[in-house]
Every structure is written in C-alpha cells, then in structure tokens.
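Structure incoming, see below.
For this depiction, one protein chain was excluded, whereas all remaining protein chains were kept in their positions.
First chain written, first letter: the chains are A and B, and each begins at residue 1.
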Amino acid sequence: MSEFLEFHDVSKRFGTIHAVSDVTLEIRKGEVFSLLGPSGCGKTTMLRLAAGFERPDKGRILLDGRDITDLPPNKRQVNTIFQSYALFPHMTVRENIAFGLRVAKRPKPEIDSEVERMLHLIRMTDQADKKPDLLSGGQKQRVAIARALINKPQVLLLDEPLAALDLKLRQRMLIELDMIHDEVGITFLYVTHDQGEAMGLSDRIAVMESGRIEQVGTPVEIYEAPRTSFVAAFIGDTNFLEGEVSGLEDGEYSRLEIAGVPGIICFNDKSIRPGNPVFLSIRPEKVHISRDKPQEERLRNMMPAVVEDVIYLGSTTKYWVRAGELRVQVLRQHSRFFLDERPIRWNDPVWVWWHGDDGFMLERYREVDEDLLAIPPRKVGESDGGNGKS
Amino acid sequence: MKADTRKKLQEALVSSPSLLWLGLFFLFPTLLVFVLALRPANPYGGIGQGWTLENLRRLADPSYLEVARRTLEISLVTTVICLLLAVPIGYYLARVSLKWRNLFLMLIIIPFWTNFLIRVFAWKVLLHPEGPIKHILVFLGLVGPQTSLLYNAGAVVLVSVYTFLPFTILPIYAAADKFDFQLLEAARDLGARKFQAFRRIFLPGIRRGLFTAILFVFIPALGSYVIPDIVGGPGGELIGNKIAQRVFVDRNLPLASAISAVLILSVLAPLAAVLFLQRKDERPEIL
Partner (left out) sequence: MKRSRLPLLVTIVVLFFLYLPIIILVVNSFNASRFGTGWQGFSMRWYARLLHEPEIWRAARNSLTIALGATVLSVVFGTTAAVALHRFARSRLQRFHYGLVYTPLVVPEILMGISLLMAFAAAGVRLGLGTIFLAHVTFCVSFVAMTVLARLQDFDFAVIEAAQDLGAGWGTTLRKVLLPLIAPGILAGALLAFTLSIDDFVITFFVAGPGSTTLPIRIYSMIKYGSPPLINALSTILLTVTFTAVAASQRISRSKG
C-alpha cells in the first residue's frame, strides 16, 4: 500500500476562522480513511479541499503523486457524495447517473452499458426512470454513489453520507457501503461526526478538532490508546482520574497517587516522571465491579466503593461508584441471565478493580473535554442528582 | 353532510365579492369585445345595430399585418434581451450576501416607484437629437450626425427593455434564491465545466422563474401603447397604437374591438402555453 492522497501542511482560513491548520495527512490506496470529529473541527473543509471546491491558503495536495492543488474540481479524478446527495431534481435516476459520462462526451453505447451496470450494482434497475423526489433517503444515497462511481474516480469523498438517515437504515447502509468498497476497491475518504460509523467502516481514522489532527490510527489504536484527553473523551466513554506520579515500578509501570488513594498501578508508555501531575484515563468497560472482594494480584488496582448511580441499559448496566474522593464509572456486560442474580443497587458496598495495563496516562488533558462524555464526572462536593434507574 | 354544505356556503360567501366584481368589470367586458367586433360602427362614434364581418375584413389589410409583425418582433427581441440581462443578475443576487442583496433589490425596484410616463419621457429627452447620448455617440464616431436615436423601432426596444427589466429580474431572482447551489458543485465534481453546469443544471433549475419572467415581459410588450406612442414615431407603431387611433381619432369602436380581439387571442396563446408548461412541473405556484 502506498501513499495515494496526501495533504502537506495544508491550511485554510475563512475570515478569522482557521478551519484547517497545518494538516499533514497520508491516505493509502484502497483504504477506507475517516475524518472524525465534532462539527466545526475542519473535516468538511478537508473534504472540500480534496474535491477542489476550496483552495488551501498554504500547502499542497497530491493525488497518486501528482500535485492537484491548483486543479479545478471538474479536472480532478475524485468524486464527492454530498450530505444532501445533490441529485439533479429535473433528471431521472438514469440521467443523474449518466451525467458524468455525458459531460465527458463518451459515446452513447458506452454510457448506456455503464449506466446499466451501475443500476445493477445499486439494485435500482426498476426505478431508473423515476425522478429523485420520488425516492427514499436510502435510494437517493445509492443513486448518488452510482453517479460518482461510474466515473471511476481515484478517490471517493463521502461527506457525512448517512447523517440524513434514521438509525436502522443507517446501520444497513453502513454495511452496504462496506460491501461496495470491497467490490469496487477504490480509496474512500469518509467524513463523519459519528464514531460508530467511523469505527465500523474505517481502516484508519484521523480524529480532528479545531482544524488540527489530534491522532491518526486504526480504530483499535484510537480507542485503546488515545493520545489526548480529547480523543479519549470523544471516542467512547472514559473515566478521567486526576493525580500524580509517585514512583516507578518494574520499569514499564508507574505508581500513581490519585485523590488520596496511593499505589495505583498504570502502564507508562509515555515516560512521565515522578512528581508530575497526570490524568489517568480508564474506560468503564475495563473496570470490574462485584460485591465480593476480588483476589489481590500484582498489577491489579482494587478499591472498596459505594454505588451512587445505576442505569440499566439492557445488555449492559452503568454504575457510578464513589471510592473516597474518586468517582468511577463502570460498565458491566450481562453475559448471563440477569434476573438470576441479585442486582447491585444504590448505596451497596462494592469492590471495583482494573488491571494496570488497561488504563492510559494522558499527556495532554483539558477539562473542557470532559463535556464530551455522555455524563460528565461530578466533582467531590456537588449534590447528587439521583438520576439512576434501577 | 351538514358541515360540508356549510363549508361550501362559507366558500361561496367569501369568494363572492371579488368574483362578482371581477366577473362584471373584467370577464364580461372582455367577452363583450369579441361580440362588439362583429358590429358596425354608427356615425356618431358609438356602436351600431346588426352584425357584420366588415371589421374582420379590414384587419386583413397589409398595414395591419405589418404592424402585427412588428409588434411580435419587438416583443420577442425585448423578451430575449431582458432574459439575457436578468439571468446573470438573478444568479448574482442569489449568491451574494444578504446585506448586498437587499441593497441591490431595493435599487432595482426604486425606479419602479416613479411614474411610468415620466420614465418614458426621460428617455425621450435622453435620446433627443440634441440630447447628451447623441452627442457622446457622435463624438465617439459610432453614429452619424443624421441618424436619429428616437422615433424608431430601436428606441421602442430600448425603452421597453428599460421598463420590463425589473419584472424579469424579480421572478428569476426568486427562483434562483430557491435553487440549491450545491447542485452546481455536484455537476462540477462530476466533470462539468462552469458553463456546462450553468446550462444543464442551473437553467433547468430556475425554469419556473424563467416562465414567469417571460410572461411578465412578452405579454405586456405585445400590448404596449405608451412607449411606442412617445418614442416610437410612425416607424415604431404597434398594435396598441392602432387600437388607440381607432378609438380616439376615427371614433370607430367596433373596429378597435376587432383589433383588440385579435390581441386578446394572441395574448392568450403564450399565457396558456406557459401555464401548461408550469402545470407539467406538477405544482403550479404563484411564481
């Protein structure tokens, strides 16, 4: 796999807003690459830069080795799936799909056969002569895809293509997109704010915020080893525990003191030294909870706690427990028939524990990122909301 | 059933004032024109008794045919010029920021607030042989000192375009405002050059506005009276002038009716065509 679509030091400003700042990115041929981030992070601008609808103020964009920075959109071998699909309302499905080839003045027999092939690919041969206003959301999207793919672009740019669909349809279309990618094999550059889509579809993800790239990696890397508190909070849920490195342990591990609880072990891959403040991020599903005290083990962090909130979600339950000054969120999966157990309730005394390998220390922490969490951690001293359900 | 008839009664009640008034003072007189075309004139300048085809026979006279041809030609030319100017303007207004847009729209509408006669008169002054424009053009060597800018078909077209242009700009702008410009991006993304996108995507996209614009230029232009009267001269006479001449000079009301009947028919044709084309696009809206 080689670098196929490259951004070198690209910046784009709109008035006083820095939409994209010094972004360097390399997308490999044939991969599904997602730009993931909240609204306003610059991901859509990146897409438009790739498509040619915006010119960067600084930097170059290369496609397959060729510099396309100054090429207008109609001369680039990339095609875009717009969020609103942008199907031409006065043309039928067939005419929409044929548009790119018509404009390129391909011979009629070629156009006809290619259009039929596309219609077959998206399974809409029966609706070929309908106008877009008679189509459902999913159908419109398929037409948009066919209209783009028929031109055999080198990269397909997708701008939040599933945003307008409802949940079930979104899940189905995600699978379809995956299938189409497998069949056709071209490079996808996919923009979304929905981490589920990004994680489910992508080979690699770039998490963006405020015009910059926070982290690039595979979905697993992004989830299990976030580099900044933004990534940790934006993807999934996590606990942010504030403390200090109190010493080293066994080379690769550090001892942390967090909120008065000493001796918490954590894998230290960032060489943070003793005495430095640190934020421990541990994902709720990595924390275990039970009424009985667990076995003590070498790298196991465990502490007694009291249950403060419980939310039953069907396949899982979320607990918020308090251990001294620490408040920890726990996610527990019900792998056995739940009604057989005696459920853990409010104010029950419990034990929580996690393995030292399962947390990560953050170099860059911002309090504002906590707002990204589904339910932000409450500080010690704040009143109980009591919003738990049993 | 009761609620249904009550509703129908309500509807009739609310609709009746306007229906009655317009029926009496618009529909009925229009139909009357066709009837009176078949009557002779009486010597006192009124309408005579009995029926005759004399008026229709007179219409076949070559001078009338010439005027009709000229009217059609001038109306078409005016319409085309107005469209060629209004489409770029409508496009520009729909894309520019709100602040500028309101300013430009206001600037375009303001001349409309002035009296129509006065504006035509202003052009008469401007195009006058001793007037400023003539001086400039002679100075630039574009016309000879003998050419008259006034009192010909060209002057009629110029002033007609001037008069009808705002009526073309507004509906086209309204349609362009509703147009999804991302469609143009999609077209470019798929390989179309700017002009191709404009022709294949933008123009069809605003076709409702185009139809309305054509309606608001072509039809009034066919019935032009004041403009040819003030700046047209004998070489720029249109059907409207002929009608007026029959009424005020000859006092021949039935003949004027006959000419008017022909004008009504020739107005109904494009009107019906446009309405038909609009209905083909499913929902007929006001614009």
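Assume a residue touches a chain if its C-beta (ideal position, glycine included) is under 8 Å from a C-beta of that chain, and two chains touch if they have at least 3 such contacts.
Remember, predicted model here, so these are calculated numbers, not experimental data.
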| item | value |
| --- | --- |
| Among B:Leu85, B:Leu137 or B:Leu203, residue touching the chain not depicted | B:Leu85 |
| For subunit B, the residues touching the chain missing from this view | 7, 10-12, 14-15, 17-19, 21-23, 25-30, 32-33, 36, 46-47, 85, 88-89, 91-93, 95, 104, 107-108, 110-111, 113-119, 121-126, 128, 130-132, 162, 165-166, 185, 188, 194, 215-216, 219-220, 222-226, 230, 240, 243-244, 247, 253, 256-257, 260, 263-264, 267, 271, 286 |
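Methods note: only the chains that are shown with their structure count from here on.
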| item | value |
| --- | --- |
| Residues of subunit B defined as touching subunit A within the complex | 180, 182-183, 185-193, 196, 200-201, 204-205, 207 |
| Of subunit A, residues touching subunit B in the complex | 51-53, 72-74, 78-80, 82, 84, 86-90, 99-100, 103-104, 147-148, 151 |
